[in-house]
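A short write-up of the structure that comes next.
Here the complex is missing a single protein chain, while all its other protein chains stay put.
Let's look at chain A:
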Amino acid sequence: MAVSVGKKDLSGLVDDRFGRCPYFMLCDSEDVEGTAEWKDNPALASTGGAGIAAGEFLDREKVKVLITGSLGPNALRVVQASGVSAFSAPGSMTVLESVRAWATGTLPAITAAGQAHAGER
């Protein structure tokens, strides 16, 4: 699974910008602490379509579950097409808390596009 994050730290906060977050935390949901690794968001450098590029990246990483803030319409299309289930966590949650909340089924699924962060840095 993947979480959009601002810092390479499990106690860091969830970054609510999917396409423009600095890193993704990738892990196996069975053992978050043991398998967590951080990857740079390759979409950060792009001038447009960051959500699309980030969605492609998750597909390449074979991610099945995504925790982020919200998804713009284009990002949502890519994420859905690649069969990823997306969940929304508030930006006040730490990464570890968000994964635990997901495991207990308390995070809402993202089924509709929120505000796109187009062009934001």
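The rule is simple: contacts are C-beta pairs under 8 Å (C-beta built on N, C-alpha and C of every residue); 3 or more make two chains touch, one makes a residue touch a chain; residues count from 1.
Assume contacts and distances are computed from a predicted model.
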{"item": "Per UniProt, the name of the complex member that is left out, chosen from \"4Fe-4S binding domain protein\", \"Cytochrome c oxidase subunit 1\", \"Ribose ABC transporter permease\" or \"D-2-hydroxyglutarate dehydrogenase\"", "value": "\"4Fe-4S binding domain protein\""}
{"item": "Sole contact to the chain not displayed, among A:V5, A:V32 or A:A50", "value": "A:A50"}
{"item": "In chain A, positions touching the absent partner", "value": "46, 48-50, 52-53, 55-56, 59, 74, 77-78, 81-83"}
